[in-house]
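All protein chains but one are shown at their positions in the complex.
After this line comes chain A, so read on.
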Amino acid sequence: MFFLIELYAFLKLVNPSWFHFSLTFVFIGNVEMGTPSVLWNIAKKCFTVGVITLTVSDLFASIVQVRGTSMCPTFNPKTNSLLDSLSEDRVLVEKLCLRNYKLAHGDVVVFSSPNNHKEKHVKRIVGLPGDWVRTIYDVVHVPEGHCWVEGDNSASSLDSRSFGPVPLGLVKGRITHILWPPHRVGSVDRKSPQNRVCAS
């Protein structure tokens, strides 16, 4: 029974739509007994597992699917091989950096969009508070409490060049590892751009 619960928690972490799928299995596995107290036990266990999973994914780390090509070639490189074009990357987002907002140049972060807080974007930090960042036409000062983010694939990336510096309070986590697809599992390194930033 405990193993079922661990499997259930893992599934919910990985893909919330499997939540309902596995819930059905747990239910069917126990329905022969059929008494209300068994249902109540199942409900209690589901609630506990759900609460603990939610806490862990908010405070420590969670797994997120990356869509779009704005971070080629780091995530979702659209090469011509069949394996790459089948599914999207899943990455590990760690939330421990949000305690003191210890972020560095070159970190890949997940943040809520300033125009619509329900959307989340994945980009790389190019400028920290107080830096001067060189864009094509001019040099921009990153104000206190904000950061300048840009996608690795400059041609098709909607980032700080369009919506300006992003407040650090909207940053929701830092990506440290790629977990899927298997042939690209590994850590995501910091890549600082050359000659683009003058740190204060």
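Operating definition for what follows: contacts are C-beta pairs under 8 Å (C-beta built on N, C-alpha and C of every residue); 3 or more make two chains touch, one makes a residue touch a chain; residues count from 1.
One rule holds in what follows: contacts and distances are computed from a predicted model.
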Missing subunit (named according to UniProt) among the choices "Mitochondrial inner membrane protease subunit 1-like isoform X2", "CBPA1 Carboxypeptidase", "KCNKG protein" or "GATOR2 complex protein WDR24": "Mitochondrial inner membrane protease subunit 1-like isoform X2"
Touch with the omitted chain, as defined above, among A:V38, A:V51, A:L96 or A:C198: A:V51
Chain A, residues in touch with the chain not shown (by the definition above): 48, 51-52, 54-55, 58-59, 100-101, 112-117, 143-146, 167-171
